[in-house]
Structure formats: C-alpha cells, structure tokens
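Below is one structure; the comments refer to it alone.
A single protein chain has been removed from this complex, and every other one stays in its place.
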Amino acid sequence: MAQMWITMGPQHPMTHGLWTLRVKVDGETVVDAKAELGYIHRGVEKISESRDFLQITPYCDRLCYVSAMTWANSYIYAAEDLLEVQVPERAEYIRLISAECQRIASHLMWLGAYGPDVGNLTIMTWALRDRELFLDLLQELGGSRMHYNYPRIGGVKRDIPIGFADRLKAKVQMFEHRIKEYEMLLDESTIFLVRLQGVGYTKAEEMVDAGVTGPNLRAAGVNYDVRWAHPYSVYDEVDWEPAVEKPTSIKGADCYDRYRARMFEMRQSCRMILDAIDKIPGGANNHYANDDEMIIAKAPTRAPEGATGFSNYECTRGSSQFYIKGGGEGRGKKPYRLSIRSPMFITIPYIADTMIGYKIADIPAIMGSFDPCIGETDR
Amino acid sequence: MEDVIQIRTWLTTLIGDGLESATADTSLAPHAGDITFFLVTLLSCVMAFALIMLSMFMILWLERKILGRLMDRRGAMTSLRSLWVGENGVTAGEWWKKIPFGLGTPVGAIVAWLNKTAGNRDPKNPTVDRVNNRSWYGLAIFPGFFQNIADGLKFMTKEHMVPSRADKFIFELAPFLVISSTVLILGMIPLSSQIYGANPELSVLFAFAIFGIAPLGVFFAGWASNNKYTLIGGIRSAAQLTAYEIPMLITILGVCVLAGSFNFLEIVHFQHSSGSWFLFLMPLGAVLFLIAMIAEVERIPFDMPEAEAELVEGWWTEYGGMRWGLLFAAEYMRTYAACILFAIFFMGGWHAPFAGLIGRTPYIGGAYLLIPGIVWTLLKAWLIFSFVFVWARAALPRIRTDQILEFGWRMLLPLAFIQLVLVIIYRLYLFDAGSVHDTIEGGWAWNLYGIPFGLPILITVLSCVLFYWLLNDEDPVDTKERMFHVRTLEPAGKHVAGTD
Partner (left out) sequence: MPAHPRAKPNFRNLFWYPFKMTMITALRTFPIIGKRFTWGYHNKLHPEVVDDDSKVRAKNGRWNDVSKHEYTADREGSDLVPTIWRPQTILYPYERLEDMEPWLFVPGNYNGRIGVIWETCTACKLCVTVCPNDCLHMTTELRVDVLDDASGEWEGLGAELEVGRPAAVEIAGVSAVGDGFDLVTAHEAPPEQWRFGEVLDLSGDSARIRWNDSGEEQMVATDILRPADDQIVSGRIDIGRCMFCGLCMEACNFTSFFMTNEYDGMSGFTREDLWFDASRTRVLPGVHQEAVDAELAKRANKERTKREKKAAKAAKAVEGSA
C-alpha cells in the first residue's frame, strides 16, 4: 500500500493534549513523524511581563494544569532567587509535601490515561479515583483541586489545616496498598506486557543529547534527578531515593521501563511525604496564622534592573527551569523577562523520532509512556 | 426433548383450523396449508425477533452494572429519580409545568410534599446560591434500565451526515450489510425448540454463511468514508474478522460432527439425548469458540479496529445518527447472538440441567420441568455474557492487530484442528448410537468402558489438569534481577550534590 500521511490531529482522544502528530505510514509501519505544537500557546511569558511577582503565581499554575503545584513552586524558587528571600523551614517542608502530593496525582492521571490508550479501561477508574485522595488533600491546602495559587514568595499562603496531618498519613498509607493492586492488574497481565515491552526503545545517550529529563531519562538508567543532584528545598533531609530503572536491553529503555520508573517514583513520593510530615518543624498539628513568620518571610516586591533569578526544579515530567530578569515595568515590580524551560517541549520532538519503525498501534503506547502534557509545552 | 410451551404447534393448529374453516368453500381451499405456513412463519419470526430484541436490554444492563463492579465503581443510578425528587420544588427544570392542560400539577404537588416531609434542608446551615439544597436521600428505582431506551432515542434524533467526497452508494450500503446480516442470524437462532424464525435443515451452515457477510460490510464502511482512519480501521477489522472466522468455523464443524447434524434444533436435542453437554465433551472447542467470538464481535481485548485511542471509532467514525446507532446495536446483537450460540452449541440450549435427576424429586421436580425452555436459553446466554465477555472486557487491555492476527492464525487454528480430530475420534469410536434416548432423562451415549458418562468426565478432568498445569508451569518466584541494576545504597543526607 502506498505511503500516506495520517494526521493525529489536534482533536483526537489519545494525544494527551492539544497538538498534532503527523505520521507517515507504510501499511501499518510508521516511517516518519512530525509534531506540530502551539495550539495551546497562551503567551504566559509575555503576560508575565505586565504582572507583579505575586500575580504571576496563578498563571504558573496553569502551565501544566495536571501538575500545577510543581510549576508554581518552580516559579517561586526563581522569584525567591531574584528577590533574595530566605524561606522558613516549615514552609519548605509544606512545599515539599504539596509538591509530592501533586507528583503522585499527576502520575496517577498519567496512569489513568495510559490504561485506555492500551485498552485497559479498568485502570482508568481506579487511578482517577485514587487521584481523588490527593486532590482532596490539595484542596484542603490550596482551596481548589487544580489551580491552587498556594506558594508565595517567601513561603506559602497558609499553614496546613488542623487535622490535615492525620488525613495525609491515612490517605498515603491507603494509597500504598493501591499501588500493589495496580501492579497486580498491569504487571501481571500478559497482554499489557506484550504491548509495552519491546516498544519505543530510547537510548540513554540519545536522550541526554536531546535534553530529555525526568522519569523518561531515569527509565534508561541515567541517575539524574534534580532533587538528588542539585537538591533544593529540604529534599536532602527527607528519606528517599531517585527512581532509576536500568533497562535490560542494550537498545535502551522501552515503554515498560518508563512505566516502572513512574510507579516506583510514586512509591518514593509516598515515602517522602510520610517522612516529611513527621519531621516538619513546628509540629504537624499546629496551625500558624497566615502572616506568621513560621510559614512566610517578608519579601521585597521590587527587583532592580540587572538582577536575575534562576531555578532548576524537578517537575513531574522533567526538569523545569525559570529564568527571570528584573527591572521591568513599575520600577521593577514586574519582571523584565520571564523565560520558561519546559521539559515536555524538549521531549516531544524526541518522541516523534522514537516512533519511527513501529506500528500505528504502538503510537499510543509510546506516546502515553512519555506522559506528554501540552499545557507546559506550549505555555 | 420438546419444550414445555409448544407455541409453534399451537399456532399452527390454531391458524390452520381457522383458515381451513374460513376457506372451506372458496377457491383458496387447496392453498390453506401454504397460507397457514406463511402466517405461522410470519408470527414466529416476529416473536423470535421481538423476544431477542427486548431481552437484549438485559445484556446492555448487565454489561453496565457488572462492568461497574469490576472497575470498582458501583452504586445506584438515579436517572429516574431526578424526575420526581428535587430540591425545594426545583428539579432540573420543572418539567411537569410543561405538560399541557395543567395535567402536571399533581406531580408538582407530590414533589413539593416529598421535599417537605423527607427533604433535609437544614435552616441552620444554608448556603446562598442558585441551585442549592439538600434533598431527599432516597432509594433509586429502576436502576439504569431505561438508559438504553434513552440512547436509542438519542440516536434517532441525531443528524445523518455523509462526507462530501465519500463514495455515497457504498457508504449507505455498508451499515445495511452489517445490520441485515446480523438480524438475519437472529432469525435463524432458536430460543427454544418452538421459538425460532426459520429452521432449514442446514441452519448452522446458513447462519454462519450469513455471519460471514459482516466483514464485507465493515470493509465497505472503512473504504467508503474517505477517511484514512476508517480505512485503516476497516482493513484491520476485515483482516481480524476473516482470520477468526476460520477457527470458529472449524470448531463449529466439530460440534456438528459430534452431533451428527447441521441443524440447530438437532444439535440441542442431541446434547440432551446423548447425555452430556458439549461443554464437557469438547472444552477446548468451547474456549476456542468463545475467543473467536470475542474477536468476531470486536470486543476488548480484540477491539483494535475501533480502538478509540488511535482511530477514534475505527471504521464507523463517519457515521452519525441512526446509522451509528444501528452499527452499535449490531455489535451488541452479534454479541448476544454469540452468547446464545454458545448456549445452544455447548450448554444444551433450552434443556434444564439434570432434568432427569431433579425432575424425579417429589414437589420441586414437577415445577422444575415446567420452566419454559426460553428461560433456560436466556439464562445461560446471560451467564456466559457476564462471566466471559464482560469480565474479559474489564480485565484485559487491547491486543495489537498483528498480535491478534498472529494469535488467530498460529495458535487458534492448529488448536481448532486438533479439536476437530479429537471430535472425529469420539464420534467414530467412542459413541454408542444405541443409547441415544429422547426422554426427559436423556441417554447415555458416551459411556467409557462401562463407566456411565465416562467420556465427558474424563475429558473434563483432563482439561482441568491441563489448565492447572499450564497455570503453574513457570517458576512462580523467578526474580532474576535485571542486569546492571543500579540501586543507590546511601540514605539521603549523606549525598553530596553534584556527584552521582
């Protein structure tokens, strides 16, 4: 049969976001692939040039909406670098807990979407339901389930509510039981393995050259986790380890390895949360007022011209970096330039190359295993 | 053994006598018999189709409820409840006010009364907004049964679109082929010894010949829609359906060889009169039949042609409105037909299990034997549907097309041949034709060296042993660590940033 270009267009149930993937197929085999992005570009970087530093935080939630807390935190670290603010330790612990809850919620969303991609509808209901546990926790912290606007320059918006610690521990322990059940359903299912193993090989060196980070890279055996290599916040005080998965094949990491990396990462996040809530300074059952210095430090609102701030943060999908230049409008109240490095923006062209040589039916398996989120890609 | 309710005989007698007396002195007298046959066939067709279509709602309901439990969600549906229990008199629109001539007022009064007595508005903790009140915390009635009717109405009212550059004639023809072949089969499948649409002598052959038209319709649909997705879906589907026709037909051939006839009624009678259901005589064939049928009706795990992850809806993407509704219904009709066929081929159709044994018990026995055959057939079909089709859908992911084809050609086909050979051996050498009895008790044609029903027992036991052995074949705890595994040995806190 002749070769033809198929457009898995912006409106498609599978593409995990709003982008176009054009694949050239020869029969059922993919011979070429091109990604077209930009459908959800909202101009966050430009908008930020006319917003105060406080006002930019809600926009950063909306970059990757599935993983909002990590993106807000990522921006806040850059702004704190710019404005030279020291964050109290309790606030750092709270940020860690919220970021790890968000990481688990994001990975569960990935799992819930990945299951139907390969045909298993059951895991979708399970994963989304357990995601509710964490979304409820984040709702208690931040006030809504998706766009929390929770971290502030110098700390966090409010302290953890009374009773939150008990709920957190109960829910995380409940969830650890559930991870076992996911593995029973998926890892012990031949069809799932047959769909995922041997598909979508990615070599570690190629990924490092392309700039891929996050669980995709760790699945290939490269032990690079920003929280481990360049620890920020209190990640070097809690007990955890990066989820590195060394693949068996010299061809690289297949989809199964990436799946295992994320499952293990969820387990590590649970471990981190339980450790952090025990170690939090000031006690987990105390509630400080909104302006208390335990949870927020006073921060300047202006950044002089020439000041820069940078943060390298481990988002759920890779390492996200913010670069802020001060001295913008309002005599420095607004940034002159805010630049966002999104991990998925770097990875998606790489994904398109990964698909060459496999069948059309492998496209959702490969695509889903990289966990694309187009919100952060297009900003 | 004949069914308790002898509908067809009764109809024939009724209409025959009536027509005879009506046409006694007219010129139609010599044709009375033919007219009787025509009318009886017409009525029994209507009856058979109506029974199958109406009982199909049960299938849809079963699927949704069981799938819900398997996927860890359950609970009462409240579709009808929202009509008459609302918040302070305001439901999703005060629909009773729209009924003309004020006939809806009593409904409004009932709703108001219900809310007043059993509503749980607490004035101490109100909230201020528009649609907000706690309401009656009550039972749900008719849990989910009318969803399918609502779906059907929805399909009927949606727009019919034809893509502009589609091949119009073939585009319109394709659903027609799929639906008509499906419905034709439903006419051939007997629900009991008296309820069927038509019963030619080689009904099995005829039914499966019609069953095989569907791939053609699918391929037409995929091609004619002028859409790359549907083209791929149609090709995949045609390949898959063709690939699984063969093991299915060979299995059915085995069934027919075992029964000695190509007629549905004969096959069912034979299972009873020879003493054993074919499920126990050819379990391998039963499993093959089920797998082949799941592939034929394109359900998960074989639903790659309509895999929504890649192909949106596959070969029926471009169809809207009732055409899509009919194709969707056709999939469920084929599933239902597959379940009923399984009940007919392998589970003794409309015969009660252990009819002789239970029939002899003093009081219950008589009642047991009076249960109409159609009830048994439908119960068995529903059982198979719930425990095979729905369970497989919940538990398994989708298999890729080339893996499906490989599985069909390389694994199912040889197994089907093996089963055929075994069946031929049983029939030729292990069958005692003299012990076939058409009584309530059935016969004992499969004795083995004097053990009554020895052959089915032996085969069942051997199959269970084989299954058990296959399950435990591999070492259960084979944790070969993957090569070059990296594990960080230091706990956190001792790690220096920047080093590995």
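Per-chain numbering from 1; labels A and B assigned in written order.
Quick note on the criterion: a contact is a pair of C-beta atoms (placed from the backbone, for glycine too) under 8 Å apart; a residue touches a chain by one contact, two chains touch by 3 or more.
Note that the structure is predicted; figures quoted are calculated from it, not measured.
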Of A:26, A:181 or A:293, which one is in contact with the hidden chain?
A:181
Sole contact to the chain not displayed, among B:32, B:48 or B:66:
B:66
From A:264, A:323 or A:358, the answer for touching the chain not displayed is A:264
Over the whole complex, note the residues of subunit A touching the chain we left out.
51-52, 54-59, 62, 122, 126, 129, 133, 136, 139-140, 142-144, 147, 149, 157-158, 161-163, 166-167, 170-171, 173-174, 177-178, 180-181, 183-185, 187-191, 193-194, 197, 243, 245, 256, 260, 264
May I ask you to list the residues on subunit B that touch the chain which is not drawn?
66, 69-76, 78, 85, 87-88, 90, 120, 122, 124-137, 139-140, 391-392, 394-396, 470-474, 476-479, 481-482, 485, 487
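What we mean here is this: only the chains that are shown with their structure count from here on.
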Looking at the complex, which residues from subunit B come into contact with subunit A?
70-73, 228-229, 232, 300-301, 303-304, 307-310, 312, 393-403, 482-488, 491-493, 495, 497-498, 500
Contacting residues of subunit A [partner subunit B, same complex]:
4, 6, 8, 12-14, 25, 28, 115-122, 124-126, 129, 185, 189, 191-192, 194-195, 221, 223, 228-231, 235-242, 244, 246-248, 359-364
